[in-house]
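Shown here is a partial selection of chains from the complex, left in place.
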Amino acid sequence: MPDLSSYAELDLDRSARRGYPEAVYCAGKTPEQVAGIAAAVAGRPDVITLFTRASPAHAAAVLEVLPTAFHDDDAGLLAWPPEVPAPTGGPVLVLAAGTSDLPYAREALLTARYLGRDTSLIVDVGVAGLHRVLGHLEVLRRAHAIVVAAGMDGALPSVVAGLVSAPVVALPTSVGYGAAFEGLAALLAMLNACAPGVAVVNIDNGYGAGHLAAQIAAPR
Amino acid sequence: MPDLSSYAELDLDRSARRGYPEAVYCAGKTPEQVAGIAAAVAGRPDVITLFTRASPAHAAAVLEVLPTAFHDDDAGLLAWPPEVPAPTGGPVLVLAAGTSDLPYAREALLTARYLGRDTSLIVDVGVAGLHRVLGHLEVLRRAHAIVVAAGMDGALPSVVAGLVSAPVVALPTSVGYGAAFEGLAALLAMLNACAPGVAVVNIDNGYGAGHLAAQIAAPR
Amino acid sequence: MPDLSSYAELDLDRSARRGYPEAVYCAGKTPEQVAGIAAAVAGRPDVITLFTRASPAHAAAVLEVLPTAFHDDDAGLLAWPPEVPAPTGGPVLVLAAGTSDLPYAREALLTARYLGRDTSLIVDVGVAGLHRVLGHLEVLRRAHAIVVAAGMDGALPSVVAGLVSAPVVALPTSVGYGAAFEGLAALLAMLNACAPGVAVVNIDNGYGAGHLAAQIAAPR
């Protein structure tokens, strides 16, 4: 196996510097490279390391080195050490407009949870049936940050932002087909949300959405 | 003035053939050409002629030839003869998400009205304040066709279609800026509406929206 | 199997509320999730449930739970209960410009049929041979709504809309290659149809086209 320094330079002190640990983006790395990084962080259980966008092969490589790591297959996420930190700050709520948005919603949820927030999830509350989202108004208004994952028309963040005072993190997903253009339609809709208070992240970027929500709801 | 046949071939029998008269699309025509067409239809008061996308110069040219024609400046629309036909078929409702969508909403309204439908208009019912649209539920459910004009995130048609059983004609507008991309964001959102029953027309195409609504709500 | 409420919230009363039942969009769901939904609707034979965009794995999962369900492999559609309701309202006609547009045309046809309309299909009537479509003029003019599925240049809806008084539901398909850009060329052409009366839906969205046509031709 090649030397770690020939393909990566870890930033294990980011947690001390920025307050949040670095994550390992697995896509585009070989399983061998990911395993090498896993071996490097094995000696630093004081820092939580997230492995994101991990394919089954990546996950297997990590788990061979760090067998106790937490692994969520749908979300493509691993966390080590696997213990969830005790929650601080305010509650983070994650909404998934439809069942197909769940993998991205879960990636956001788990990220916020491992960064130290109290998290919860509500599924299948798309705007085609407004009574669904309106039925959760109380929970919505309690959250300090709300992640809203939606594909297709990306309309849910506008609706939610109009109902609450906390910031909404809009997470466009690639759910849909044809003129959804792999999430572009949802992305554009969210950038043009007619309600202010909508913070947009990249398509399918559950990690980024969860990270941002954790920062917004952080203890101050 | 050049001969009419050198630049246009009118289809005055379309009304008999298709059930709806031809409209004169003014954009890209010279005022002289539009005046020539106005002169040609002057002899056919049995057919309602609509002049769409008429600039002030186009309108002046039409009004010089047909001084009694109806003219709506905001909508860029003229109708001759100016008498509104007695309504037949079911009611057509037009919604404008915001004040800035009004010109296109009015073009739709007037088109449906001159094609023979009973029409009404509701303004400023964007999804950022759901109570606005929910307050009109009864009227919404009475309509046989609903035109929904919206720019920016284009979310309103999804919401409305989820509340009614009649078809919704989604009219994306160029209202917005930046990543609204002149109505593209709204157009894509509407094409990906998560509620079925949404019929999309071209950006800012109030004429097309009103025509389609009039056909849907036509007497059978 | 996880609890249904952890990934979906069914809207079985939509039929009563909106007049049309909810459909289950299978793409992006796991076969297990789809099976869970099938189990939930098994107790509600009073509501027709459509499963759309079903891969073979999705279909197998549904059929294991609902063995009598109707299944059309090409269209990726299942319906349960399998009995076609007695037709009401006006006739819905579906045109497929070419053989390759058939899967989407059939999805539209079956949707309209299960929503209660009388439906028929005409295939391979592209504008490259006008005599084909002109040979069906009488049937075209009898329909209360016409779905036109076309890829490539997307020219057929313009031509058909110019021949009839009923609304045309334009269904762009991803048929074609190169500058067809997965259906974008057909979509743009249809949005710019030079004949009014064209209602555009998303690329390959046979379900949406059939639903809209069923609404337009609904009994009033």
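Descriptive notes on the structure:
By letter and in written order, the chains are A, B and C; residue numbering begins at 1 in each of them.
In this text, a residue touches a chain if its C-beta (ideal position, glycine included) is under 8 Å from a C-beta of that chain, and two chains touch if they have at least 3 such contacts.
None of the values given here were measured: they were computed from a predicted structure.
The copy number for the entire complex in this file, given 3 shown chains of one sequence, is 8.
The rule is short, and it goes like this: only the chains that are shown with their structure count from here on.
Measuring from the averaged C-alpha position of chain A to that of chain B gives a distance of 43 Å. Centre to centre, using the average C-alpha position, chain A and chain C are separated by 35 Å. Multi-chain contact residues, meaning those touching two or more other chains, occur in chain B at positions 162-163, 191-192.
Those residues of chain A lying in contact with chain B across their complex are 97-98, 126-130, 134, 151-155, 158-159, 161-163, 176, 178-181, 184-186, 188-195. Contact residues of chain C toward chain A in the complex are 5-9, 11, 14, 25, 27-29, 33, 53, 172, 174, 182-184, 187, 202-205.
Against chain C, the residues of chain A that register as touching in their complex are 98-102, 123-125, 129, 132, 151, 175, 177-180.
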